[in-house]
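One protein chain omitted, others in place.
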Amino acid sequence: MKKIEAVIRPSKFEEVKQALGKLGIKGMTVTDVLGCGLQHGQREIYRGTEFIKLLPKVKMEVVVQDTSLEQVIETITSVARTGEVGDGKIFIYPVDTAVRIRTGESGDDAI
Amino acid sequence: MKKIEAVIRPSKFEEVKQALGKLGIKGMTVTDVLGCGLQHGQREIYRGTEFIKLLPKVKMEVVVQDTSLEQVIETITSVARTGEVGDGKIFIYPVDTAVRIRTGESGDDAI
Amino acid sequence: MKKIEAVIRPSKFEEVKQALGKLGIKGMTVTDVLGCGLQHGQREIYRGTEFIKLLPKVKMEVVVQDTSLEQVIETITSVARTGEVGDGKIFIYPVDTAVRIRTGESGDDAI
Amino acid sequence: MKVTEMLGRLHWRMIAILTAILIAVPGLALASEEGINSADNAFILIASALVMLMIPGLALFYGGMTSRKNVINTIMMCFTCLCMISVTWVLWGYTLAFGTSLGGLLGGLDFIGFRDVGMEPVDNLAHATFASFQMMFAALTIALVAGALVERMRFGAFVIFALIWSTIVYSPLCHWVWGEGGWIGELGALDFAGGTVVHISSGVAALVGCLVLGARTGFGKRPMPPHHLPMVLLGAALLWFGWFGFNAGSALEAGALAASAFMVTQIAAATAAMTWACAEWIRHGKPTLLGAASGCIAGLVTITPAAGFVGPLAAIAMGFGGGLFCFYGVTVLKHRLGYDDSLDVFGIHGIGGTWGALATGIFAVEAIGGTPGLLEGNAAQLGIQAVSVLATYVFVGVMTFIILKAVGAVVPLRAGKNDEDIGLDSALHGENGYSDYIGGGVLTREAHGIPATARTEAAY
Amino acid sequence: MKVTEMLGRLHWRMIAILTAILIAVPGLALASEEGINSADNAFILIASALVMLMIPGLALFYGGMTSRKNVINTIMMCFTCLCMISVTWVLWGYTLAFGTSLGGLLGGLDFIGFRDVGMEPVDNLAHATFASFQMMFAALTIALVAGALVERMRFGAFVIFALIWSTIVYSPLCHWVWGEGGWIGELGALDFAGGTVVHISSGVAALVGCLVLGARTGFGKRPMPPHHLPMVLLGAALLWFGWFGFNAGSALEAGALAASAFMVTQIAAATAAMTWACAEWIRHGKPTLLGAASGCIAGLVTITPAAGFVGPLAAIAMGFGGGLFCFYGVTVLKHRLGYDDSLDVFGIHGIGGTWGALATGIFAVEAIGGTPGLLEGNAAQLGIQAVSVLATYVFVGVMTFIILKAVGAVVPLRAGKNDEDIGLDSALHGENGYSDYIGGGVLTREAHGIPATARTEAAY
Partner (left out) sequence: MKVTEMLGRLHWRMIAILTAILIAVPGLALASEEGINSADNAFILIASALVMLMIPGLALFYGGMTSRKNVINTIMMCFTCLCMISVTWVLWGYTLAFGTSLGGLLGGLDFIGFRDVGMEPVDNLAHATFASFQMMFAALTIALVAGALVERMRFGAFVIFALIWSTIVYSPLCHWVWGEGGWIGELGALDFAGGTVVHISSGVAALVGCLVLGARTGFGKRPMPPHHLPMVLLGAALLWFGWFGFNAGSALEAGALAASAFMVTQIAAATAAMTWACAEWIRHGKPTLLGAASGCIAGLVTITPAAGFVGPLAAIAMGFGGGLFCFYGVTVLKHRLGYDDSLDVFGIHGIGGTWGALATGIFAVEAIGGTPGLLEGNAAQLGIQAVSVLATYVFVGVMTFIILKAVGAVVPLRAGKNDEDIGLDSALHGENGYSDYIGGGVLTREAHGIPATARTEAAY
């Protein structure tokens, strides 16, 4: 079981979510985050001072069985890509186990 | 050392937190998230268009020593359960180590 | 490849970010969170009822190559420290891999 | 005297009289023929606009105090009162309150559908001005009640309740106090701008309402603090601003009485805000903005019945009492009694209104409003005030209970548990107060194949 | 009669006449010498302030409806209209609208740079009062148009467009309808407070504008719900409040006509809000706050041309129609036609204004505004109204198209794709509506060595 954490452009979120829906991925948890990387940030002005602000990104967390891993990564990569700096990253983490609170099921059954 | 990540109903958060407090768990980090799963989302209307919106959930992250793991999972599972779809999930992740910034302590002492 | 997750005081964020910038760390993802630990929370009042509220913290996530790990941890620890309870924690998690969406690169090249 | 001279004198007499009449005519035209004094008319029109603004002000005041997931529902309840009651006021509300009195108990149907309500004068104002001004009062009163019911009442049930309540509680009560021949007015009770009609009545209805509905899920187990305090402050500010129209406008003219009412309104509001904040400072060690904002409303409520009857120092005394009693009611009494008046409508409007109505009987000054109070030796006035308060409590309390039970027999009053959990905004209105980034967090319908006609449990 | 007697009588005659004149003088001074009636003047000054407040109200109404990343740009467009048009109105806008008519088509340059616009009376008002009141109308009209263009139009292009449009579309149109000798006014068309001048004109310009610009990226693929509904409600409330100044103030005096206009304004707004919310309740199972708020604006738009001509029941009928037609236009028609009018300016101001202008011809009552409508047997009036509507559609539609094409030939009209993606607030104004915790999420400039003069693509 793996957790796929994708940090993407907010404007791409809708498309990615639908693409995952088509793969049969129903569950995900989503968070508003700010990020920086090669794409530095937005230049803002406050009463004569200019400064750089982190960029809004969307973090999607999807826990999947090992078998779906490749497919999900590929889908996200291809749908979220615009080719311009700032498209984001996908990180893969190991997951020990999962529990479905409603039923108490655990492991692969829970996701 | 493990990280317990529980995605639960916002209305259950208070109870869960207090239950953990009784177990002696003092530390946790909490985030507002949106989620979907078997429970799809809320139907909303905007000027004649209907659409489905992700549901607000609360993500609690608690890093615990391996020995407390079972007890914490059980507590969260039982307190956060309503039995209706949308109760949420618990994910368990391995943690390499932890550091307490104030003192520089690391490992089990830090949590 | 490791994920460094630091939960720090909001007022220290700017300094930490700049210190990391000097180390050559360009990428990070940042989230507003609430937390409690030894530092309980803020006492608030609502129409005669007093209650305790979780404290705002900032969660920084930085995925780094194993080689930079020590240095980053040390930098965060020293810069974010005030010595008073509530300075926060650093957690280190294993990462299986990373993918740069824009190019499809994966592994160490992606971060 | 010669005849010619007589004629000559008559001639002059005629000229003088004609002159007098001609010159007096414009005056007459203003004072009795057309009757509308444009300064007064302008003032009351603006005052009406100010009172209108109080209702969205109230919506924000209340909306900011609820939790984030119920802000839309709360605002919608207030806003619906503004709109719905404006229409029913035209159709039947106004005439039931201000039509020719049927035995001092109810207005007749003379003005049904705003018949004859238009440009013709009523005393110094155009009839349309007076009717519009009163329209805002009617809408505001029932909107005030909403604050006690929010976060759990079903929207549809509230709409029906509000409609009936405004018709068979507000209109009659308004007639009793302000209608020509209304029995409370005839009694000599003083209520300048609505201490009984607006505030006690809404406060009592709120109390009965929240008792009938029962507490919000989780009440008492966790605090339910305001989700947006600057919005609360904004709402309080608009209320305060509008209240000048409410109180000074109730002079129904733009002269010295309006000025006096304006002045004491400001003083009482300010005093009560400070009183509440200081009480908190002493009791909890910290003065809160919510306390100051609640205090100013308490002061405004308190001075409402007295605005045209008391002077500046009495306004300080009344404001101080209003701040203190309401603070006590909201922070101590409520917790002891254990009822869940979500946004403390009874604690502020009920308690403040009651104190204000009684204090009017104490502090009234003959030189200002024509009636002396207790301090000027007229103890009877306090008795009359007490009777009017009591009558309002009993009438409104009983009627509200009956109406709610009747409505509850037809449609459920409370939202379902699940709707309360996810929030009434989404459940009942299909809306969210704030939508965040995340592309609006939208899952398109098609992706899940949910039919557009699917409805959640409490949609109606 | 003796001469001495004759003289004596003459003497008395003189005294009587002198008396008469002397006594009449203060009256004369008020009525013809100075001419300013201070009650009317006070009323219109306050009304002007209310109309001014409509523009920030509109900014919030619109701003709350856009996505979070475009709220500042949206507000900025409205606020810029308020400021910029106030200045151009002084310089040339007013005189083009209200200067001595050049053949009924345009005002002459008599008042250029507000020459002679000051304390001297124009009828019952100070000239400054009238010119300020009209200034607010001019600023509001073009600000309304912005709502259709937001979330994709480049700010600089909008500024140029607004400047030209206000000069060569608004001022002439205003002259036609309200200027002395303007041809539409001469025709006998009724437009009390701006149904054609303000609402149809902004609605049509909005429609043409959004067609020329093209839809927002992602339009139709994902809903773009309001990011802050309480802000929308606040904006609607300020609009409603200000509209009393707009409509009642258009009586240009503070008497019975103003009162009547005030009353029907309230009634139509309330009715339309309820109509819209009920339509949603029936169609979608849930009434929304956005629906109620949109409805009240639709009602206000509808009653605008009719405010001084119709009675309370006609206001209910007009409000009902306004709510229903605009609801249909916004939720059905727009989707069928597929244009992207971001915040439904045409759907509300265009459709509501058209219905209002025609309905004025139907419901006008002679006893109120002096002109009978269709229901009082004057079918011709409906024809005249139709002509004025048609003329406005054609003139504004063609002119707006030409202006946009001309401006677009000089500077790009649309923001770049990337700017649209990250949001116009940051891209065009270097600002964010809300900055969150995280120490403001700030990376100092030095840390990245970005020169202070670096500019994003669409900075100008």
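A, B, C, D and E label the chains in the order they appear, each numbered from 1.
Keep in mind that, in the parts below, a residue touches a chain if its C-beta (ideal position, glycine included) is under 8 Å from a C-beta of that chain, and two chains touch if they have at least 3 such contacts.
None of these values were measured; they are calculated from a predicted model.
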Contact residue for the chain not shown (choose from D:Ala279, D:Ile316 or D:Leu382): D:Ile316
Given D:Ile36, D:Ala277 or D:Leu358, the one touching the chain that is not displayed: D:Ala277
Given D:Ile46, D:Val90, D:Val208 or D:Ala298, the one touching the chain that is not displayed: D:Ile46
Selected from D:Phe155, D:Phe192 or D:Trp240 as touching the chain missing from the view: D:Trp240
Contact residue for the chain not shown (choose from D:Leu105, D:Ala256, D:Val332 or D:Ala380): D:Ala256
Absent chain, residues of subunit A that touch it: 44-51
Touch list for subunit D against the chain that is not drawn: 1, 5, 9, 12-13, 16, 19-20, 23-24, 27, 37-40, 42-43, 46, 50, 67-69, 221-230, 233-234, 236-237, 240-241, 244-245, 248, 253-260, 262-263, 266-267, 269-271, 273-274, 277, 281, 284-290, 292-293, 296, 311-313, 316, 368
In subunit E, positions touching the absent partner: 4-5, 8, 12, 15-16, 19, 22-23, 26, 34, 36-39, 41-42, 45-46, 48-49, 52-53, 56-57, 59-60, 63-64, 71-72, 75-76, 79-80, 82-84, 86-87, 90, 113-114, 117-121, 125-129, 131-132, 135, 155, 228, 231, 234, 428-437, 439-440, 442, 444, 453, 455, 459-460
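By definition in this document, only the chains that are shown with their structure count from here on.
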Set of chains adjacent to subunit A and to subunit D: B, C, E
Reference subunit B; chain at largest CA-centroid distance: E
B-E, B-D or A-E - pair sharing over half of the C-D contact pairs: B-E
Pair joined by the larger number of C-beta contacts - C-D, B-D: B-D
Where subunit A and subunit C are represented by their mean Cα positions, the distance between them in whole Å: 18
Subunit B residues counted as touching two or more neighbouring chains: 31, 34, 36, 44-45, 50-51, 54, 84, 93-94
Touching two or more other chains - residues of subunit D: 222, 430-432, 435-444, 447-448
